[in-house]
Structure formats: structure tokens, C-alpha cells
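Only a single protein chain was left out; the remaining protein chains are all shown in position.
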Amino acid sequence: MSKHDSKNDKEILLDVRHLKKYYPITGGIFGRTVGHVKAVDDISFTIRRGETFGLVGESGSGKSTTGKTILRLTPKTEGEIIYKGVDLDSLSKQELREYRPSMQFIFQNPYHSLNPRQRIGDAIGEALLDHGMATPAEIREKVLEVLSLCGLSSYHYDRFPHEFSGGQRQRIGIARAIILNPDFVIADEPVSALDVSIQAQIINLLSDLQEERGLTYLFISHDLSVVEHVSDRIGVMYLGSLVEMATRDELFAQPLHPYTKALLSAVPIPDPTLKRERIVLTGDIPSPADPPTGCKFHTRCPYVTPHCRMEVPAYRDVGGGHYVACHII
Amino acid sequence: MRQYIIRRVLLMIPTLLGASILIFFVFALTPGDFVDTNLKLTPQRAQELRVLYGLDKPIIERYFIWIGNVLRGDFGFSFKYQEPVSDVIKHYLWNSFLIAFVSSILTWCIAVAVGVFSAIKRYSWFDTLVTLGVFAAMSFPSFFIGLLLIKYFALDWKVFPVGGMTTTGSELAGFGHWVDVAKHMFLPVLVLTMLSVGTLTRYFRTNMLEVIRQDFVRTARAKGLKEKVVVYKHALRNALLPAITLLGFELPALFGGAIITEKIFNWPGIGRIHMEALAFRDYPLLMGLTMLLAILTVVGNLIADVLYGVADPRVRLK
Amino acid sequence: MSNTLVEFKHVHTHFDTDEGIFKAVNDVSFRIKEGETVGVIGESGCGKSVTALSLMQLVTAPGKINDGEIWFDGRNLLGLTRDQMRQLRGHEIGMIFQEPMSSLNPVLTVGEQIVEPLQEHLLLTKKEAWAKAVEWIKKVGIPRPEKIAKSYPHELSGGMLQRIMIAIALCCNPKLLIADEPTTALDVTIQAQVLDLLRQLKGELGMAIMLITHDLGVVAEMADYVVVMYAGQVIEEAPVLELFREPKHPYTQGLLRSKPVMGQRQKRLYSIPGQVPNLAQLGESCHFHERCASCMEICRTKQPPLRTDGDTHKVACWLYEEGFGHEQA
Partner (left out) sequence: METKIRLSQDETMVGESEEAGKQAEGSEPTDSGKQTEVGELTEAGSRDGVSELIDVGSRVGVSELTEAEKQSGASTQTVEGIPAGTAKAIKPTRPTKPTSLWQQSLKRLLQNKVATFGMIYLLFMFLFCFIGPYFSPYLTEKTNVAMMNRPPSMAHWLGTDNLGRDVLTRLMLAGRISLTVGIASMALSVVIGALLGAISGYYGGLVDQVIMRFADVLMTIPGLPLLIILGAILSDLKVPSDYRIYIVMLMLALISWPGLTRLIRSQILTLREQEFMQAAEVLGLRDRRKILNHLLPNTIPLLLVASTLSIAGAILSESVLSYLGLGVVPPTPTWGNMMDAANSLLDFEKRPWLWIPPGFAIFSTVIAINLLGDGLRDALDPKMK
């Protein structure tokens, strides 16, 4: 993704500090809390304006929960979310509503993220009306403009979601998000439910929009090849914690954390001539309800030491903005 | 699982209390009571009786007396039968249970067989026939079926007795008695079965259709198992699973008595007692009966949930 | 030259629904040799799953195999009686599916579900079958096989369940294993484990594998020979090395370029425009012509036959017919 020069891209748009999201497990007769599912366990990272920050991880890594907690779709347990210098939690319900247009979200499942009984024109234009950013007269014209921007035609305005394919519905979801002219968009697995050829169309659309409108993305995905293509900086999550974070080139050129190395080697490459020595992790992903003690990856790590079992490794910068949480590095 | 049951039992208490309040005040607030129905009494004698039965005390006080007794198992005293309510209930309960139990067994067997079979033979004539039959059974007013059966089977063709439990004045004992009761029982059981078989059949058919579409049924076929093993071992077992909860809901129907059917067939069960108590405004008996129904329903719901837990390994092992 | 195990000859499987007749499998012909892994790739709706289900004759209503022959081990399966076919399933042909979490009966223990085919096909006694089941659970790499045999499917992870499915499919030593998107629902690291297991078992048992997937990486890694399907038809087939080195059909070329590949970053992804045509309205034309960059007049009117071009590389495109297109650069 090319860097965007017009705005001062050094400004930090989003600063997440020690974010935690615990789901209580109830037990006993009166349903008191007997434990926690640590879905997001002390995550910190920053995103600069115009940048695409990739968040990659497998099931149960907490990447989607992170996205939803940042936008206050689910209440957080601890930590701060500073957006454009303002702590989102200090805002009242009404104040938060006014901030909503500038932070948008693109959902993973094209079939469930659109109201089946609402025409797509209304679905896209509804928020503009509700925020008073356009008068009813202007609505149709503004929606048509954003429809063509996203590769859809004017006569789609009155159509209903069930008349579109997966790829087109994702375009509608994107149009609905960008019509509010947001600065920051979280894309939660936007292309995972699509076929390869349609995936490429949506990825290209997202990068065009970033170039034209200077958007900043938090791109969440389990697909490493897609994340490598779209991101400037990438964070790798495992069982609720950030294990490594670096610029794209550095992360793929020399991954440090054993999990990142295993993850990169596990991705099948569409090149039969390539014979790679693959690190195959043993065992299964532990359940987030009772994570292993010390470093959470120690149960599957090929380089495990007694120290890893006891102490949680510190998440530190090993030079040049390359963060990693591992004892043996 | 155990904690879940304890929590459910604790939750039952407020619900039952609420029900008892509702029942008591529905009766207490209505003008007139048992004493009024007996017109022969002089006003002065009537007042004496009221004091005797404690009807003159303020309502709230009467409620606590009543609920206090109920907690000790004493459901009060029936005016009409001049004996404790619990004895009246005990006496007639088993008659109702008899027809209800037989009818339940019949209903469940038919419903499972017909429901499952019509699900397997989905677009056959049998399936459409069953669907129409199900809707007919659900739409019949209970008393209408009863009257029709009596008119044709009892009066015109004289195959079954018109009503009652035994032919009047017969001293048959042992086997002969039971044959006689069986003859009397046939029509009421038929009515009760027809009324409930509709919904249950549809329930099993829908469940079966749902299960047949599941992935593991396709896996069973991919394993090369015989079709009847696939259907009756894999699919049926999963289709019957949620049905176990319905056993719990049967409880009130088993002991609560079928008010209309027992009235039409003059069957000496709880249901008919219920109607008579209404006619005589025998409120203590009515309150006892309705409270019994409430308890049966709540216990039935609990049993339904517990059975589901026991049956489904996914819940049992949580 | 190992002889042919499976041969599809002009197979037609159509779905007669109220929205028209869907030609899911539209005149498909290809071969699978003994001990060979054939990868069948294509996007959603290209008919790859239905082709496999046609071989197993598990096509559910309203689908029906209308025409063509499916030869297996010297017999035309469509000529067999219902019971003869049933005896083949699970004995000569094993099959595993995409969703391991829902492919096992939730109320039966894992062991019971492995024992069934053993007793049905190998006529083992209950005790012998149970012992063999435990042996197979160990063979597919699951620790504590005795305990696992007695547990229920919901107690196991996705990866373990897929291993159980593999045990079920292979326990009667079939000649062919059909794997319909076996690792799509699994995490990358677990997918690597399952693919390794499949390779190891193939080495040991030497069965042929029909691997159905949409992931080009998995095909490149596993398959010896690749068949590309689009809109119910085979449009290209070739040995895996040749197909990846020199794809001939524009659709295959487009697919290979649209997929972001780790380590080979492109500035912008090539994306095939448009989407898969409606299978109920397929005319007498090359079904890809609307999306094809090098579409010619004839493509719009006539369907190209599948022609061998070079010794083993077959392609169905007018560019490779004499007198029409020019030789591809």
C-alpha cells in the first residue's frame, strides 16, 4: 500500500494501550464467576494515519474481539483506546455516537451484515440521514456516487441483498462504511468468505479507496498471504496476546518468534517446485478458557525451556520497532 | 449439571409462590361463595357457617392460612365432599391417570412411527395424507370429537357404552371388571389420543427432516452402512433426542385430568371433579386442584430440562 | 504405467429446481490412476464437490446423474445395483468432508463410529473391530487412543476430528480416498499437520487420492496431477509442475495471478473481472467468455472442446485450436 503523503502521516491515529477483554465463566449455584476466558490479554499497538496495520492469528487468537472492543461493540475489561488523542471510554453514549462516522467497520460475512428486508440504497444512505450529514434530497445522489466508486451500478439502488453475490454484498458493506467519509476503518476478515478471483477485486478496491481518501486500516485476517499483500506493519496474535509485531518486509524476511516462524512455514505456497523444510507444530491450539502458564506458546514451542513455563515473556522492542515476546531471543 | 438442577429448583419456588397468589386471589375476590349456593340457609345460619369456615377474615390473612396449610400438605377442606381436598384428589386421581397414561403411550407410539415414516418418504402420498391428518387432529374441538364418537359408536351402532367407568350395578370382579372398564375406556382414550397425536407427529416429522439433512448422516452413508442403519440408528436417535423434553410436559396432562372429555364421557376423574367443584363454587377444592396443576407443570418443566441433559452427551458432560 | 483406477466419461449431473435446471456437472471427463493424487480445483459453484458426490452416488435430491459413465476399478458404477454400490462405499472408496465438527454423530462415541465400517465391510467381531479402531486412532497420530475412542465428538478439536474422519475413511484399506476440501475449515498450523498425515498414509497404503480444494497452495503441495473446473466443466488438466509453470487457459492464468503469494509481493493483484455465470442460464458458448480478456467472436457462440495440447496437457479454449487463436507467448 503506498504511503499517503498529503496529510501529516506521522500523526498517530489510534493508540491501544494494554487492552484486555475477559469473558466471565459462570459456575456454581448462583452463577458467580469461577474463571475467565482471556479473549484479549494485554494488547498494545499504535496505528499511524494512512497506514494499514495487519492483525493476523488463528482461531481463538482474539483478533476479531480486539477489533470489536476497539470500536466499543463489546465493552472492554481494561486498558485505554486513544483515538485522535481522545480516550473513547471517556465519551458518553451521545458523544460516542458523534465519533461513529469517523471510525467504521467492515464485517466478514457478506450474507449476515446486511438487513435482508432493506433496499441497499437505503442501507447505505441511512447513516448519512441519521447523522444529519445530508438532507433527504441529496441522499440519492450521494449514494449513487459511492455505489459507482465501489463498482456497483445505479439500478442496484432499489435492489435487496438476496439479489447479490457474496462479492457484491461485500462491496455494499464497503460503500456503507465509506459514505460517512471515515478516517479509520477496521476490516474484520473482509475477504475470507470469498473466492480467490472475487477476493482480488475487493482487495484492489480497498487499496484504491485508501489512496483516494487517505483511509487508515486495521486489517484482521487469518490468511498470511493476504495480510502480507495489504499491510505496512503486521502484528501476530496467539491465544489473546501479541507475540510479534514488525514492518511487513522485516516480519517476512526474518521472523523472530517461534510461532511466527511456524505460521509462515505452514502456509502452502502455490509453487510445486518449491521444496521447503517445514516446522510442523505438535498438539492442538489450547482453549482460551485455561491458557498454559508462563508463555502461552510453550506447550507447542520446539525451543521450550523451563523458564518459558514459569514466566510470561515481556513484549519488548528488540530494535527498529520490531517487537517480540519471547525469552530465548 | 447438578448445580443447574439446584438453580432450577430454587427458581421454581418464586414461580410457584406467584402461582399460588394468583390462584388464591382469583377465587377470593369473586363475590359469593359456597355458602351462597345453599339457598335453604337462613341468613343468620349462613353467617355462622362463614365464621366456621373462616370466610369472614380479611383476605390477606386467609391467604397465609391457606398457604401455610398447603406447605404442610393440607390443601384445605372440600365443602361438597365434606372431606380433605387431598383425599378427594387421591380418590379420583388414578381414574384420570388411567386413561391419560394409556392415551399417552398410544399417542407417542403413533406419533414416532407416523412422523418418522412420513419424513423418510417425504414427497409420497403417505406424507401428504399424514400432514392433512395432523392438521385435522390439531383443529378438532375436543368436545366435538367426543360427541361425534358417542353419537355413532355408542348410540347408533351400540359398540361401546355411552359413558361412565363401569356398567352400572355390575358386581364383576377381577378380570371381568377390567374388561368392562376397558370397554368404557375405549372412546375417551381414542378422543384423548386423537387430540394430541397431531402436534406430536408434526414435531417428530420436522425433527427427522432436520436431522436427515445433517452432515453426519451423509458420513454414515459414505461409510457404506445399510440404509436402515443410517436412518434408524444415526438419524432417528438424534431426532428423538429433543423429544425427551416433551416427556416432562406430559406430567400435567397425566395427572391433571381431561376436563372436557371426562365431562362428556362422564368419566369419574379429576377433570369431572373440577367441573363439579366449579358448579358448586367449592373454592377450597378448586384451589387445591389448580395448585396441583401448577405444581405438576413446574415440576414437569424441570423434568423436561433434566431429561434433556441426561440424554444429550453434549449437555451431560458440560 | 499404473493403470486407470477411476474414469469419468461425459458425466452430466443436473439439479432440477424451480429456478431452472442447474447443470452442476456438465460433460466432465478425466482419469485418476492407481496411487495417484489428483487435485480438482475451482471456485464455488464450479461443480467439484458434485463430481465427487456423483462418483459416490450420494447426490441428494433434486440432483440426478443424467448421463455418462463413471468407471471404478473396471466397473461402471452407474450400472451397479444400489446394494452393490453401497458395499463399495467405505470399503473400496473412502471419503472425508470439509466440516469435521459436524461430520460425526454427536450422540455416539468416536470409537463406535470407527467400528461401524469395520464390522460392515470386514465382518470383524465387536472386540476385534474395537481393537482395530484404537489402532487406527493411534495411526492417525492422536495421543491416548483408548480414552479418545470412548469420548464424544464435541470433546475433540477440529484437527483431531478430521484425523478421526481419515481413520474412518481408510480403516477398510480403500483403493481411493476422496477428500472434499479436507483442510479448509482448519487453522493453518493444523492444516499443515493434516496434510502431512495424508502424505504419510498415502506413502504407507498407496491409495489414490481425489483432492478437492479451492486453495492453489494445497494443490501445489499435494497433487501429482491437476484438473481445473469452471462452471461445471473441466477447462484444463495437466501434471502439477507443468500446470503451475505454464498455465494455458486464461481462467487458470487469472487464478494463479489473483492469489497473493507470500514472498512474491505484487504491487497490485490481477483480478478476473465479473463473477461465475448462472448455471441455469448456460448457453452454447465458452462459459468464461464474459470474463476473458482475450475473448474472440467464436468464444461467444461455440463451446471449445477439451483438446490435448502437448503430450499430457489438455485445455478447452479456442486460443489453442488451429486456425483461430495465435500461439500464446
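All chains are identified by letter, namely A, B and C, in their written order; residue positions are counted from 1 within each chain.
FYI, a residue touches a chain if its C-beta (ideal position, glycine included) is under 8 Å from a C-beta of that chain, and two chains touch if they have at least 3 such contacts.
Quick caveat: nothing in here was measured; it's all calculated off a predicted structure.
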Q: With the full complex in mind, choose from A:L13, A:L88, A:I139 or A:L152 the residue touching the hidden chain.
A: A:L152
Q.
Touching the hidden chain in the complete assembly: which of B:F135, B:W178 or B:Y232 does that?
A. B:F135
Q | Residue among A:T46, A:S165 or A:T247 that touches the chain left out of view | A | A:S165
Q) If the missing chain were put back, which residues of chain B would it touch? A) 14-16, 18-19, 22-23, 26-27, 30-32, 100, 103, 131-132, 135-136, 138-144, 147-148, 150-151, 155, 192, 195-196, 199-200, 202-203, 206, 210, 213, 215, 218, 246, 249, 252-253, 256, 258-261, 263, 274-275, 278, 281, 286, 289-290, 293-294, 297-298
Q) Which chain A residues touch the hidden chain? A) 23, 37, 39, 58-65, 68, 71, 73-74, 96-101, 103-105, 107-109, 111-119, 122, 126-127, 130-131, 150-153, 155-156, 158-160, 162-166, 168, 173, 176, 180, 188-189, 192-195, 201, 204-205, 208, 220-223, 288
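Everything below uses one rule, namely that only the chains that are shown with their structure count from here on.
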Q) What's the fewest number of moves from chain A to chain C, given that each move must go to a chain touching the current one? A) 1
Q) When all chain pairs are ranked by how many C-beta pairs they have in contact, which pair ranks first? A) A-C
Q) Any idea how many Å lie between the Cα centroids of chain A and chain C? A) 32
(Q) I'd like the Å distance between the centres of chain B and chain C, where a centre is the mean of that chain's Cα atoms. (A) 54
**Q.** Residue list for chain C, restricted to those that touch at least two other chains
**A.** none
Q | Contacts with two or more other chains, residues of chain A listed in rising order | A | none
Q: Would you pull the chain A residues touching chain C in the complex into a rising list?
A: 58-59, 165, 167-168, 195-201, 203-204, 207, 222, 224-226, 228-229, 252, 262-274, 278, 280-281, 284-285
Q) Where on chain A does chain B make contact in their complex? A) 27-31
**Q.** Residues of chain C touching chain A in the complex
**A.** 43-44, 157, 159-160, 187-193, 195-196, 214-221, 240-241, 244-245, 254-256, 258-263, 265-266, 268-273, 275
